[in-house]
Every structure is written in C-alpha cells, then in structure tokens.
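Excluded from the complex is one protein chain; the other protein chains are retained at their positions.
On to chain A.
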Amino acid sequence: MSSRFHQLLPMLLLLSVGVSAVEVQRPRGVPLSKRQFYEEGKPFTCLDGSHSIPFDRVNDDYCDCQDGSDEPGTAACPNGSFHCTNAGFRPAFIPSSRINDGICDCCDTTDEYNSGAACQNTCREMGHKERESLQKMAEIAKEGFVLKQQLIQEAKRGIEDKKAKLVDVQVVKKDLEEKVEALRTVKETAEQPEKEAKERHLKAWEDQKALIRMEKDKARMAVVFLELDDDADGLVSVSELLSHSELDPDSDASFTEAEAQGLLGGVDKVDTEAFEAVWNNLKEKYVSEVTTYTAAPVETPPEEVREPASDNESEQYPEDDVQEDEEEEDEEDEDDDQDDADYKVNPLIPSFAFRYIYRLCPFNRVSQKPKYGGSETNLGTWGKWAGPEENVYSMMKYEHGTGCWQGPNRSTTVKLTCGKETVVTSTSEPSRCEYLMEFTSPAICGEPPSRDSEPRDHEEL
C-alpha cells in the first residue's frame, strides 16, 4: 500500500553543458516534455482527454485513465509508461509494469523506488561506454567510407580496363574477320574453275575448308583466352575457369576445381600456347561473356578475406581457397547501389564455426563444408536484397539451397554492416536450415555524418 499516494519527485537535472543544475518539480515518471500537463493542485485531464480527475489521483497507484496517463510513476496502469531521466546516459521510457518489479531497468535506478531491489546507478558508466562505442563506430564508418571510395575507384578502373580490353578484343576480332573475308575471296576464286575441274580440285577444296575452320577456331580461341584471362596476366587459371559453369564436364551443377583442372590438362594455369592444347576441352561448351553478361553490382578483387580466427581450431585451408570469378562485365545497376558505386568484395569469405566452414560468395552462393571431410552443402544461391523497407540493402537473402529432410530448402540471410574489413563475423543457424551470417565490409559504409550534425550525447534539456 505504500507509495500509493502521489509523489512529486525532486529531480536533479544536468544541463548538457553540465554547469548549472536545476531542480524541476513534476510527478514521478513524467518526462519534462509533458510536465505542463501535470500541474499540481489543478484537476488532471487524462492525456487522451477522456476525463478529468483530482490531482491527488495522479500517481496514487490506481489507474483512472484508459490511456494510463494518470499513473506515470506507478505500475497501476497496464498500458502506462515510465520515464527515466538517466542523467549521464540516454533518457528512456519503460513500460509501467517494470516499475518496482525488483529488476533494475533504468540506469538511474528510479524505476525501483519501492521494491527493495538494490540497484546501482550505472548511467555514467553506460554513457561513457556508449560514447566510446559510438566513437569507435564513427571511426569505422569513416575509415570504411574511405575504403569504399577506393573500392569504387578500383572498380571504375576495372570497368575502364575491361572496356578497353573489349575494344582490343573487338579490334582483333575485326582483323580476323577481315582475314576470313580475304580467304573467302581466295575460296571464291578457287571455285571459279569449270565443273570438270571440280572433282580434281575436291581434295584441295577440303584442305582449304579445314584451314578456314582452323583459322576461325584460332580466332575464337584468342577471344576466349582474353575473356577468360581476367587478371590479364597472360595465363588462364583454374579459378578463372570456374566462373564458367557451363564448362562443367559432367554438368552436375557443381563445377569443381578438379574438373576445371582436368579441363586445363591437369595444371593450374595455362599460357596461350598451353591453352591451345586444351582448347578442344572447352570450345564445345564455352559461352562468350560478351554476349551473355548480366548486370553484376559487385565485382570481386582477387585477394581472399577470412573471418578473424576467433575459433582456436580455425586453420588455413589452402585447398579450399578456391577463387571464384564473378561475372566480368560490369554494368551499373540503377536499382542497386545508392552511391552509384560498384565495389569489390571478396568472392569467397569463409567463416569458421565449430564444425563447419561456411563460405559466402556474394551475389553467387553460400555454402557449408564439414571441417573434417565431407561434401559441400549449398546453403542458398543469390536471391534478393532483403533488408527492411527503409534499408533494403542491409540484408541479402540466398535461397533454394540443398533441401532439408522434411524441411525447407536451405537459405541464408546475410546481414551487412559497415566495417573496415570485408569479413564474415559470424554464422549461425537460428532455425533449422535457415542460416544467418553477419558480414562486415567497407562497401556497406555510408558517408559518415559531418562533425557538426553528429548527435551529441546530451542529457535532458
């Protein structure tokens, strides 16, 4: 029964400048902004306007107003809220049901004024911590943003390079076409002879045809080589090949390194000469990028990024570090990046959990492989942006992974946050076959707010 009577709480409020202290009288649990509605001695009108009650019924531990506004400082109303000033930290509203429930909710302890709970005022400490972490986050955002700009520049250069390369390739192609045209002229000339000469020339004709085929083939080979040679090092590597899943010899939807290596004649990389030797392995299935490219918002740098080794058991798994190529041709997707920037993130971001290695290939797929042998499981292929309406690019959804027993197909949600490094920070399976990855990257960093618009930690007033 105690404390059923209305109480006015002398509140010591620190102004943000922190020099002058002012005592403001108002009923317990009322925010300063609503102070004017609670005038001592005058009838109190419920904030929903429903009716008026004598002032001594404010905070008398009985709920008179439907909207709970007469009991800001007690638990009497089921829908009330209590305002804690939390000097030194952020002010907060808590549901009235948490007043005097024996659990410390407000860091300034004001919610537990009559429960016997031994609460410590932790506002200062929390404020300090929050400022520290805000600062840290701001720094990360700033650095991240710089990195992002770099990435954008790199990507732009990449696009230029590619475009230039494309021009070169087209030049080569044109040359070859001219050659072909010339040969065709030769052929036509050779066709001139009379019918009776035809039989005689038949063999020569066949030779001629083969030559033409070979020339064409070589021309195509050159084009393909250039297309495949992403890093333009004059070598086509296994990883570069892997981006062309159509080359998968057994077409089983998993184009493995071994298979790729097989295509390259058992070696990791081939130069133009060696490429000629393996060209026959490829030409049947190869689909040119020039004609099939799709808009890919993110391009991939060659270096690999790993999750920090938080797990002692994490090891290097060089044999797993397969580089996967993203689509080469980039076009800026209007829908995509609000900063009009293509940026590079790592194609393969492994994440080490207790028993599995998780891999994220952005815009491609997420996979899981047991640490100690066993086959890879597809946890979803790129589906869509899945963030909340106001920030749709904060989450990615990878869908239609390997099916689960009696369950859905595996899927993965990737939460993106701004960070200095491009890493997967955690992987979990909150629900059966629904995975959750946390992924940081500078690519996600927005432009940090300028100094003066930065919210300052200020107490009430």
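In the analysis below, a residue touches a chain if its C-beta (ideal position, glycine included) is under 8 Å from a C-beta of that chain, and two chains touch if they have at least 3 such contacts; residues count from 1.
The rule is short, and it goes like this: contacts and distances are computed from a predicted model.
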| item | value |
| --- | --- |
| Undisplayed chain, where the name is taken from the UniProt record, one of "Alanine aminotransferase 1", "Neutral alpha-glucosidase AB", "Prefoldin subunit 5" or "DNA replication complex GINS protein PSF1" | "Neutral alpha-glucosidase AB" |
| Identified contact with the non-displayed chain, of A:S33, A:S50, A:Q66 or A:S428 | A:S428 |
| Residue among A:A92, A:A386 or A:C404 touching the omitted chain | A:C404 |
| Residues from chain A at the interface with the omitted partner, ascending | 1, 4, 60-62, 75-76, 78, 95, 97-98, 101-103, 353-356, 368, 370, 377, 402, 404-408, 428-434 |
